[in-house]
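Quick one: the structure is below, and I'll ask about it shortly.
Excluded from the complex is one protein chain; the other protein chains are retained at their positions.
Right after this comes chain A.
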Amino acid sequence: MSEQTPRSAAAGTSGAVVVTGMGATTPLGGDVPSTWEAALAGRSGARPLTMPFVEELGLPVTFGGTLAVPATDVLPRHESKRLDPSAQYALIAGREAWAQAGAPEVEGERLGVVVATGIGGVTTLIGAYDVLRERGPRRVLPLTVPMLMPNGAAGALAIEFGAQAGAHSPASACASGAEAIAYAAEMIRTGRADVVIAGGTEAAILALPIAAFASMHALSLRNDTPETASRPYDVTRDGFVLAEGAGVVVLESEAHAAARGARVLGTVAGAGITSDAHHIAAPDPEGLGATRAMRLALQQAGAQPSDVVHVNAHATSTPVGDVAEAVALRAALGGATDGVAVSATKSMTGHLLGGAGSLEAIFCLKALEDGLAPPTINVTELDPQIDLDVVLDEPRKIPSGPDVVALNNAFGFGGHNAALAITGPRGGAA
């Protein structure tokens, strides 16, 4: 409790970590505005997969959340050739975020990068192995290692923006994107950097990950109706929809942002990171680690449960995970849970794995900017075990601005729990 930040820090005095840029490429759109518009409209990004391997290998799942705008339509060939798709997506999102932040002038040694991924350069790894087996070792290209390594995206963004304060890639499966933002905020709070480009990315819609996730019974098998497959909180949910993409934000110390007159889009007021130490893949059924993560995030923000107006839940549409999180959320917020608008945006985006946490942090920022919680689609019968006020079908008005909190949850295999407490911009909804 002694390290608790005063409430005023969350609302923006010294020590606050503000957001000045956002970028994304997702199954819903090629940037943040189009993605957010599609989310508010309740559109699904799930579609049938057209790659030949789906039929050739007889995969049990034949759909996924592929990017709305292919990265190769955005990047010139000489760039896309040198980067694994996961790094390409991060670069596209990073450029959008950096441009929105106004390409801040900052010394390289005060600029950091934290870009996380759940799986890393698996497209490159699998492709290179095929080349090795079919055409021999001399055909394996020399950029294979820098492309497949999980820190490849962080390195690429550090080069792009000249970030020399450190480039990091925390790997915590599906918590990675949120953990990256938490780590970046800490870099600023502890004085290691003034500006940090942070987020998560994933590009793993490939035969092997599909077969492997399906082998765990983690994926929805609704091949006939991809757009209704992701249905968090519905009684008939049967697994998540594998998706891809990236979400990246520019974080900045409030002092640095104020000195250059940057527009503040919101604040990362608090972050909580815990681990379950329970099971490598299953969540703690009581969600104790998740509860602690949410409490820690609120504590660092100097906020009370009653300050929380919106939760972007991790809710992936798996039978066990959705309930465990709901229990954890109620334990963290207590009676205040009843007034909180809970959204499960994976019902629309699918599950971006390492990209999920950061994309959903962006959704929280947009929700607080617009005063609108995005909908949860595909719920025809709410699971009675879900004792939450779920935003169904249509966006819902919520309070906005710097004095209310949106919580963003992200959990990952390995027992990783990350929660971010986000506050909105001054002015709020127009």
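Note that a contact is a pair of C-beta atoms (placed from the backbone, for glycine too) under 8 Å apart; a residue touches a chain by one contact, two chains touch by 3 or more; residues count from 1.
FYI, contacts and distances are computed from a predicted model.
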Field: Among "Simple sugar transport system permease protein", "Acyl carrier protein", "Spore gernimation protein KB" or "ABC transporter ATP-binding protein", the UniProt name of the subunit that does not appear here
entry: "Acyl carrier protein"
Query: For the full complex, which residue in A:57, A:103, A:141 or A:159 touches the chain that was left out?
result: A:141
Statement: chain A positions in touch with the non-displayed chain are 76-79, 81, 138-139, 141-143, 146
